[in-house]
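Not every chain is included here, but those present sit where they belong.
Chain IDs A and B follow the sequence of writing; residue 1 opens each chain.
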Amino acid sequence: MHDHHRIRALLDARRPGHTLPQPFYTDPDLYRFDLDAVFARSWIAVGFECEVAEPGSYLAARIGASPIVITRARDGALRGFHNACRHRGAQLCAEGAGRRSLLVCPYHQWSYGLDGRLVRAARMGENFDPAEHGLVPVRVEAVAGTLYACLAEDAPDFAPFRREVEPLLAPLALQDAKVAHVDTLVERGNWKLVMENARECYHCDAKHPELSFTFPTGARGNFESEGDPARIAFDDRMAARGLPVGPVDGDWYQAARFALNDGCASMTEDGRACVARPLAALTEGDVGSLRWALEPHSFAHAVGDFAFLFSAMPTGPRETVVTSKWLVHRDAVEGVDYDLGTLTALWTATNLQDRDLVENNQRGVDGAGYRPGPYSPEGEALCARFTDWYCRKARDYLDAVAPARRLEAAE
Amino acid sequence: MHDHHRIRALLDARRPGHTLPQPFYTDPDLYRFDLDAVFARSWIAVGFECEVAEPGSYLAARIGASPIVITRARDGALRGFHNACRHRGAQLCAEGAGRRSLLVCPYHQWSYGLDGRLVRAARMGENFDPAEHGLVPVRVEAVAGTLYACLAEDAPDFAPFRREVEPLLAPLALQDAKVAHVDTLVERGNWKLVMENARECYHCDAKHPELSFTFPTGARGNFESEGDPARIAFDDRMAARGLPVGPVDGDWYQAARFALNDGCASMTEDGRACVARPLAALTEGDVGSLRWALEPHSFAHAVGDFAFLFSAMPTGPRETVVTSKWLVHRDAVEGVDYDLGTLTALWTATNLQDRDLVENNQRGVDGAGYRPGPYSPEGEALCARFTDWYCRKARDYLDAVAPARRLEAAE
């Protein structure tokens, strides 16, 4: 029940290449609009296939306020469902990964197969049809060991993402990885401020000493080489190893393999690999980093020895929860092959630094003196890309979905 | 200033025998509607006569956001008032029971008799008429030692409740009881989820081991006997002792005396009485339990040796405060006649278990995958009764009160 007229007017008032008008970062109604128009209608990176590898395993996560669960049934198929019982709506599985033969509701023990069918519901009387009370499905896709979900029935076309990104992801062999660590961080800022922060490195030299040591902070956009000899040499080396470098550039995704700073082989505080086992044979030694990112909410980096996923979820107009996951080869042993502190130090420090930047950004954006400002054409091209995408997504919703709902309501 | 058109549409969309459409459990506007349409217009169980037994005593409580105070004046009469000074609106008495000769406002010492009349207000000038500034009255009723209040001038008819429930309550002699313990619990869930939880024992066997030991979790609705021989034997035993068993079944209340599980004489962890003195001579030994419950917010159980009152108050769209009171005979001495931990263990454990269930229920109901689900005809008949009552109450308000207010505003 958003005020569509007002949101359209705000979108009209927005100036491309600039930050958004104030209400997009502060208004409770726009927060709810974002959940409906953006988060419920986009492909969301929810994790990794290795989290639901075995038949009988599940991974419970959240898209906005919606708990979902991804299951691997005995038939080996991957399925997604709203993580809510069809009886009284209780959440079936606590967030995180686990194994179960049935998904049993903790409230009244309604029990669902991992294929979503209701198989047991006590005392429901003769007129009750279990077939009408299966779990509500959610779209799920797996690509080379990574997992995506979308709440909308008319989800964006997933085929181009698979076609373009799978060749880049495949050499990582992420299906053979394991989650070494998960961290969550509450940031008191609008999710768009979190993502604008995550889409540029214009602030990195000054604010991220750890990250800047290994990451080429002066890189432009999607790591375009633009005739740089070092970059061409890197591309040649990768080609020689059979590692595609991209870049690929879709409507709601991007990916590219790029060279780390000279002498760096991993995204760690000292630039050295920190896991004795590489993710895959193909990623042994210095392979730069493969970055892949999805609008609206995530980015990931895979260096030779580990992968890192950053995912932001709005929990209020001025609150966002960031979930980080670190993956290593499944046979790497903590304390033997890697030290968890060393593995996580760089991104943990970077996340905390970014949290402070985002919260300070929110304080300024909240004031009457805020004016939408210009992005650096060179340093913040991906921010401009993000806000363009966001505004397009918002208009699509207002044009297509919202009028349709009005018609339904009028019938 | 609720959006009545939208609330009507949601009520129309609701399917009887099913949980309510999502906004009833999540929407801030519906939370405020519930305070006006339901809590301000229902009889609320606020406590017990023994809390305001002596002339000069008072009991301060809260109905929704409204502090109220019930007084026993020197004339012995029981009166209810809004617990807000007529000067600047400060709360007069802190919540809880106490004794005072005058209700003196802690702000500027305006002083009221226990009959609500303003008897002192310093420096108010010549044109000030104390008679125009007495406390705003609230309706109060006492029934066999129990206390009820209603904020609305056109309160629901109380006579049927008194007529039907008083004979069941009278043998408890609650006017001779004392409050042994009060506990409050904040539950991060909508009050309707709290009450649906409190209106069924479909979840008891799995989730309440302590309660299930004594309570007949398979009982239907208002403990209808349906020809069960054990039940008939219990009814006969009660009749022999002169204890009526009901059931009574009003629009907004229910009461019945029922048998506890075999071998149990009280609602305690081991099923044994835990207070050396029974509530009354008539309740000595195994008398089952008398349950009485009021829509929208309470239930109570009285076994032979103690009574327990559960009262839920909404404090936000997703927050409810539950107040529990335990009563024993006024001459029972803590540490001698009863151990407080033993007395309170069963309901404290049950409340905490229910809190977790409610909060998990809210998490699922918040998601886009929530669909209203069917109640068990046998195990959740009182939930269906509760939501039917709620929807009727909401429509009554929209039909009668809301249009009248619009007329006033237009004058």
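By our rule, contacts are C-beta pairs under 8 Å (C-beta built on N, C-alpha and C of every residue); 3 or more make two chains touch, one makes a residue touch a chain.
Please read all numbers here as calculations on a predicted model, not as lab measurements.
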With 2 identical chains placed here, what is the total number of copies in the full complex of this structure file?
-> 3
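The rule is simple: only the chains that are shown with their structure count from here on.
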Taking each chain's centre as its mean C-alpha position, how far apart are chain A and chain B in Å?
-> 46
Interface residues, chain B side, partner chain A - complex = 6, 9, 19, 196, 202-203, 206-207, 357, 360-361, 363-371, 373-374, 376-379
Quick one: which bits of chain A touch chain B in the complex? Just the residue numbers, please.
-> 1, 40, 64-68, 81-92, 106-109, 122-125, 128, 133, 135-136, 138, 151, 409
